[in-house]
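Okay, here's the structure, questions in a sec.
Removed from the display is one protein chain of the complex; every other protein chain stays in position.
What follows is chain A.
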Amino acid sequence: MIKLHGINKSFKVARRTAGIGQAVKALFAREHTIVEALHNISFDISPGEIVGYIGPNGAGKSTTIKVMSGILVPDSGSCRILGYTPWQDRTEYVRNIGVVFGQRTQLWWDVPVIDSFGLLRDIYNIPPVVYRENLALLTESLALGDILQTPVRQLSLGQRMRCEIAASLLHNPKILFLDEPTIGLDASSKIAVRQFIKTINKERGVTVILTTHDMNDIEALADRILMIGKGTLLYDGSLAHLRSRFGSNRIITLDYREHAKPIEIEGTNCLSWSPERAVYSVDIDTVPVASIIAKLSEQIELLDIGIETTPMEELILELYKEHQI
């Protein structure tokens, strides 16, 4: 359904150092550097997938989303989505997609949310019956009932994001692009948003592509991740598979009622110890977590257990090393 092949995009960026003198100089002659935002990006996405698009700041996530949503024209490469080339068949194509920019509102700031929805209905030419049905459904599942009459500027971030997502789904898009949909949201709003994304994917078969920095979003939602770094696609596959590529080490932190001496467990490496807390490093391929806990609870009274996997950021750094960038 989505086919990107060999997409390249570079930007010309004015280079300039600090200081008034330099600023004055820049008025007359400027040095430019070419920043390669996307380098030979290719991937396919099938209908009904939820794809997490991840990578550090400035890696090219948003640029890719912008190319896919018809905002930017790439320098070279081809992109076919639903049979359209986004930047060429823009008006026809965008009828079929919904886009949410987490950092930007698509609603009219000073008027009640419902008025924005009404204008979107006219912009997309949504038939009245469809509009009414969708509005009712979205109002219910995103709990918008109380805030539809409120001007957007008075909404909290979490409320606003729920409205943004609703606004992008009024016209029954086949593909939903979410650019950092959970940015700045509190825990309960994040969970609500994730839950909803999952629901529309399951029930309406909407293909979802989301960028995020929150690995919990990815873990909760994405069947597949695309990882990008410095404009190059570094990884395409499942999160579990990515983890397994970089070892099965876990850090287990234990809190327990006072215990006089350290406990040795076969196959683990004790990183630190105190009478109330111990930290072990363990390879779960050789020693299952369950057996460790079973052994420990025979000897001590456990209060709390924490198991950490290698943080995503470290995995990304590993991938950088692997690709030598």
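Here, contacts are C-beta pairs under 8 Å (C-beta built on N, C-alpha and C of every residue); 3 or more make two chains touch, one makes a residue touch a chain; residues count from 1.
As a working rule, contacts and distances are computed from a predicted model.
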> What does the UniProt entry say the missing chain is called, choosing from "FAD-binding oxidoreductase", "Acyl carrier protein", "Phosphonate C-P lyase system protein PhnH" or "Membrane protein"?
Replying inline: "Membrane protein"
>> Touching the hidden chain in the complete assembly: which of A:1, A:111 or A:279 does that?
In response: A:111
>> So one chain is hidden, and I want to know which residue out of A:41, A:94 or A:147 touches that hidden chain in the complete assembly.
In response: A:94
>> Across the whole complex, list the residues on chain A that are touched by the chain not included here.
In response: 11, 57, 61-62, 66, 69-73, 87, 90-92, 94-95, 97, 99, 101, 103-104, 106, 108-111, 115-116, 118-119, 122-124, 151, 179-180
